[in-house]
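One protein chain is absent from this view; the other protein chains keep their places.
For clarity, chains are labelled A and B in written order, and residue numbers in each chain start from 1.
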Amino acid sequence: MRSLIPEFEALRARFPAGFASSLVLPCLRRIQEERGYVADEDVEELAAFLGVPAIQIEEVLTFYTQFRRRPVGRWHLQLCRNVSCSMRGGERLIEHLERRLGVRPGETTADGRFTLSTVECLGSCGTAPAMMVNERYVESLSAEAVDALLEELR
Amino acid sequence: MTEIVINDRTIDAQPGQTVLEAALANGIFVPTFCWHPKLSVAGNCRMCLVEVEGRGLDIACNMPVTKGMRVLTDSPEVKAHRKAMLQFITLNHPVDCGICDKAGECRLQDYHYAYNGEPSLSVEPKVRSTKYYNLSSRILLDNERCILCLRCTRFTHEVSKSMALGIEHRGDTSVIRPVADRPLGEDPYSDNIIDLCPVGALQSRQFLHKTRVWYLKPTPSVCPGCARGCTIQVWHRKAEWRVKALDPAQNNAIARVTPLENPAVNGPWICNKGRDLARLLERQRATEPMLRGAPTSLEGALERARELIGAARHPVALVSSWGSNEELEAFRRHLGAVFTSFVKCDAVAEPGERIEDQLLIRADKNPNTAAAEALFGRAEAQLPEGTDLVLVWGEGFDFARLPRGARVLFLNAYLQPENGHADVFLPITIHTERAGHFTNFQGVVSAFQPCFEPPRGAAHAEALFAALAAPARVHA
Partner (left out) sequence: MAGRQLLMTFPVTESSHRLAEYRARGGYAAIEKALRSMRPEDVTKQVTDAGLQGRGGASFPTGRKWQVVVPGDGQPHYLIANADEGEPGTFKDRWILENAPHLLIEGMLLTAYALDARHCFIYIRGEFDLPYRRIAGAVDEAYAAGLLGERILGSDFSCDLIVYRGAGAYVAGEASGLISSLEGKKGYPRNRPPRLTVKGLYQRPTVVNNVESLSNVTVIVRDGIDAFRAVGTAKSPGTRLFSVSGHISRPGVYEVELGYPWRKFLDEDCGGVLDGRALKAVVPGGISSKILTGADIEHLTLSHESLWEANSTLGSGGMIVVAEGTCMVRLLEIMLRFYHHESCGQCTPCRHGTGWMHRIVARIAAGEGRPEDIERLYYVAKYNDGTTICGLGDAAGYAATGILDKFRDEFEYCIEHKRSRYQGRLE
């Protein structure tokens, strides 16, 4: 986390005085971008830097679905399984990916390339079914489109 | 005054009060799990839902009183909702009261019988969670029993300020968890969360599966651990439940210590040292009067002591700061004119013990320094050359400081090597064996009652002082 401190200082300057606690989410997002996950030492260092209780950071890390305490594969495929996506083939797509990758949601392929996850509504209902590939949305999916994407990402 | 109506009763509420506070202050009971008068309002258990005419149901703990409002705390709607809240709370609760220490003093049990009384409506498997989570060396957490009232987390954030506890995850998998770098074990007030827990989720390791609470009775007492003098309840076996077949030591042992709420001194809290009173008090006791290490009768010891007092020209007394107000007064009355008296610091902080803080803990680790100093002054003890008799009452005196040639009278409760070196040794009782009062550092006087019979051979210091002044019969 230490290398990010100048960036965090700049961020803090943008917020009104007394808003240090608000920096927990943006700082954790940046730490995760850098490391791929949030480590124990990050929690301690961030708590000390912001002057917030470490437990607040631990709570946040487990409350929000996007934070991770462990690394994921090179490509994190997060498929929506909510109503609109399921109505447009989302469930079949999840099964398709399970077969193609040989993993269940929550698991990572042995080569560390792909982690498969299911998520609730991504707000892509009009372009269902949809998934996130790392930070990016990929929408209007089909089995064929997914296969092509897997080839591209291998 | 804000006039409101609760269940057709007109009540004068204080402006700024909540409906719950106004109801409780006027003897109208509303059940709660998460609400606690000394913690912030969490409003999460939803047990205190009440009906406000024209506004429907809302929680009383977060409802400010407004003039003319009409509240129902027992309407059919309120009762139905209370029942439903208990159905929700017990949905994933293991209902393992049979093996739960909290049984018998558990709010969930009480409310279930009072407001629900029916089996669960659910046939779904329960959400499983950690049964024995190691919160600290003192406290175990059973997440399945936890109802997430967050009293414990709020306590560590708002009262003890250790910030040791939080809630991880969410929904029905939410769990109370300690933070790694600031363990609950470092919070000297941690055990208050055991009392705060309205169910059996937080358990004292010391008390775990030791006894059922209905075998115990609480005796009001005062913690001797520091000059705060927190009022406490010392829990011990009821006379009618004295064990014969099992270890009889249980009959005279402290089972646990809990706070005795006292707005003038400690509020509803005590520190962990007070919980560990057994460790402080239940040491091996001295039960035989001795003359230079040779056992003797109490009468013989007193006779010898009176001789020494009568012969002394420069006697000095070191008075115990653990003596009760009554004992100190008895000493002054009977022996004050004979001895040059100083107040002795009987106990100091143990290594690692918190010395002092803003909440309760005081640096002076003796309960009655205030009363002792009021009678005998604050001067540092002087033992000049020529002192020919030293009366030592209680612990904490370094016998290497004795002036050469001085005789020693020693009154002590515990078995210690120094006992045998005294010219006269007299075993005395401890404060769980007698009634009395302590005066705390603020001048607040609190009473303690006897929990146990003194061991045979130990006499009350009060009686000994009278007998040292003039021959009298002492019962021991």
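We take it that a residue touches a chain if its C-beta (ideal position, glycine included) is under 8 Å from a C-beta of that chain, and two chains touch if they have at least 3 such contacts.
What you see is a predicted model; the values in this text were computed from it and never measured.
Shown as candidates are B:A84, B:A349, B:L375 or B:A466; the residue that touches the absent chain is B:A84.
Among B:L24, B:V41, B:L291 or B:L415, only B:V41 touches the chain that is left out of the view. Shown as candidates are B:Q17, B:N143 or B:S174; the residue that touches the absent chain is B:S174.
In the full complex, chain A touches the omitted chain through residues 14-16, 18-19, 21-26, 28-29, 50, 52, 56, 59-60, 63-67, 81-84, 86-89, 91-92, 119-128, 132, 135-137.
The missing chain lies against chain B, touching residues 41, 43-47, 49, 56-57, 59, 62, 64, 81, 84-85, 87-89, 91-92, 121-125, 127, 147-148, 167, 169-174.
Keep in mind that, in the parts below, only the chains that are shown with their structure count from here on.
By the touch rule above, chain B contacts chain A in their complex via residues 157, 163-170, 177-182. Those residues of chain A that touch chain B in the complex are listed here as 40, 44, 47, 53-56, 58-59, 62-63.
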